[in-house]
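Every protein chain except one is present and positioned as in the full complex.
For chain A:
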Amino acid sequence: MSLLEIRNLSVEFGSTVHPFRAVDGLDLTVSRGEIVGIVGESGSGKSVTMLALMGLIDAPGRVSAERLIFDGQDMLAMSARQRRAILGRDIAMIFQDALTSLNPAYTVGFQLCETLRLHGGLSRGDARRRALELLEMVEIPAARSRLDAYPHQLSGGMSQRVMIAMALACNPKLLIADEPTTALDVTVQAQIMELLVSLQQQHDMGLILITHDLAVVAEVADRVAVMYAGEVVETSSVPAIFDTPRHPYTQALLAAIPEHSKGAERLATLPGVVPGQYDRPHGCLLAPRCPYAKPRCAEARPPLFPFISEGYTQEINDLLKVRCYTPLSDSGEPSHV
């Protein structure tokens, strides 16, 4: 049984008459011990999806879903209080900008102990001892003195470590990491990713890794969901998605990695921008930007099609889904259906 099962999740903002769908009909499953990457450019709905899962979307935002099952519990049927009991204990989240994600008015120790005391029911002394253990677990030097440090006294990498310690305080079953390394120096990025993955394996957590850094996903993730304008356009496994992307958007995303443009004068780009609230195409959301678009692409939105490739094993084929009428073949050309 999967740890998390999301089916047909939608998040809307704005008026009910002209709503803006930040997330549209998203399906996602995550199992224990699995790392799932969610990839997409800014505004593609990656973070909103996770905030919706945690129930952190405020009115006037509206969340709807067919199924939202976490660890056998139906989160849609839960009261706010029941949901809060899970948040921070079974589902934890770390964010992009660790420096601003820690409360500047309280010490690291206070913020760590807060979670421990709330969910673990620990006494003041026990919480402090456990907080120290946690800081040592995330390899913070001089952990004891850091307990009484304020966030502004920490470096970016250090505060992300504190965030990780805080997230792991109650041994969550699912960790959502929203661009955990984006705000950090390149050297620190690698350290933090390494730490995250090793902790994920130690604790056998499900890890959802939201990022726009494809290299990170290629390195650590088991599966990938590529999002575009609030929709999943391709789900696949690693490394299949990197070898043979099936969706034109995924292909363009991979082509945009600077290393792939070596020798070229300009980096490869996909012209145009993600559609906003008022210019969402009727058909395929990528159609206006897609180099392979056909007339039918503009007519109706394609669903997620299963994709069978003879070169893949059954397992890989089972995971592979593409939201495209003419998914790309092994040679990277659109197939003609």
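We adopt the following convention: contacts are C-beta pairs under 8 Å (C-beta built on N, C-alpha and C of every residue); 3 or more make two chains touch, one makes a residue touch a chain; residues count from 1.
What we mean here is this: contacts and distances are computed from a predicted model.
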item	value
Listed names "Protein pafC", "NADH-quinone oxidoreductase subunit M", "ABC transporter permease subunit" or "Predicted small integral membrane protein", matching UniProt entry of the absent chain	"ABC transporter permease subunit"
Options A:103, A:123, A:313 or A:329, residue touching the unrepresented chain	A:103
Which of A:27, A:71, A:114 or A:299 contacts the chain that the document leaves out	A:114
Touch with the omitted chain, as defined above, among A:32, A:84, A:129 or A:296	A:84
Residues from chain A at the interface with the omitted partner, ascending	51, 54, 56, 84-89, 92-93, 95, 97, 100-106, 114-115, 118-119, 150, 152-153, 163, 166
